[in-house]
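One protein chain omitted, others in place.
After this line comes chain A, so read on.
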Amino acid sequence: MTVLVYLDHEGGVIRQASRSAITAASKLGDVDVLVTGPDAAAAAKSAAAIPGVQKVFAVTDTTGNSELAEPVAALLAQLAGGYTHILAASSATAKNVLPRAAALLDVQPIPDIVAINDAETFVRPIYAGSALATVKSADAKKVITVRASAFDPAPAEGGSATIEDIALPAGPGGSTFVATELSKSERPELESARVVVSGGNGMLNEENFKLLEPLADRLGAAIGASRAAVDKGFVSNEYQVGQTGKIVAPELYIAMGISGQIQHLAGMKDSKVIVAVNKDPEAPIFQVADYGIVGDLFTILPQLEAELDKAG
């Protein structure tokens, strides 16, 4: 069996979540990969260095078309002939493209898998992680997205795959790329950070939310947020941890002023160690937290920073 993995990259560097997808793919068979975008040449080079990858398809495109689902899905469907499985990390990009490709192939996709039982049987969370469903696919090809936190990322270096340049098909047309606006952050990527400091409703406003930054900097942490904090405009959407946001599983997750709704827990409960600070002793977050402090976060936050500084 040979598996095709559609990789996400940032400026040519393969995202860690995509390396987790490669680990999942390796359990199914030999692995070829596809990279697209203006930096596809650099991305192909990073992809070729990942151990286990045999062949890299690279689509260099500076028109913006590789940002669109239509031509990329058409390309995946076109390449699908040679593969039993098509995989990607469950990123916003893959969620946009893979189901469309699956429709072109008359396949029911299997999103967000957390385990592979065999080539046809996979485990995936449903109801925001309140249950785990084991499903068996009757389709000849499987189109799958992988929950990165469930698979260790493949190493970034050590492989030497061949690179083949290919072209993007036209797709149906009708859509035009206008612009992408990325928010710049010096902090680690939320989904792959070792430590995540998240704020919720308890942060009260946008200004207070910034109080998390020194703690995050002190711990080398990414900053996350609950849906409530995002909905109230404390931070933008890409910070959202939860069922409809990002799924994280850091070594340490610090939840400040987060009540712990199911939606949020779905996104972070696989974290190794969870710390919760909340003034409500009944907050559901305490049911999953390894360490909890009941109290006002605005008192505890500076104390926490002071203790960390003291300890050096």
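Keep in mind that, in the parts below, contacts are C-beta pairs under 8 Å (C-beta built on N, C-alpha and C of every residue); 3 or more make two chains touch, one makes a residue touch a chain; residues count from 1.
Here is the rule we go by: contacts and distances are computed from a predicted model.
K.L.:
What does the UniProt entry say the missing chain is called, choosing from "Electron transfer flavoprotein subunit beta", "Inner-membrane translocator", "Phosphate-binding protein" or "Nickel import system permease protein NikB"?
P.N.:
"Electron transfer flavoprotein subunit beta"
K.L.:
For the full complex, which residue in A:Ala49, A:Leu79 or A:Ala103 touches the chain that was left out?
P.N.:
Of the candidates A:Ala49, A:Leu79 or A:Ala103, A:Ala103 is in touch with the missing chain.
K.L.:
Of the residues listed, A:Gly52, A:Gly129, A:Gly202 or A:Gly257, which one is in contact with the missing chain?
P.N.:
A:Gly129
K.L.:
Please identify, in ascending order, the residues of chain A that touch the omitted chain?
P.N.:
Missing-chain contacts on chain A: residues 8, 10, 67-70, 73, 91-93, 95-104, 106-112, 121, 125-139, 172-183, 195, 219, 227, 230-231, 236-238, 243-244, 246, 251-252, 262-263, 269, 272-275, 281, 286-294, 300, 303-304, 306-308, 311.
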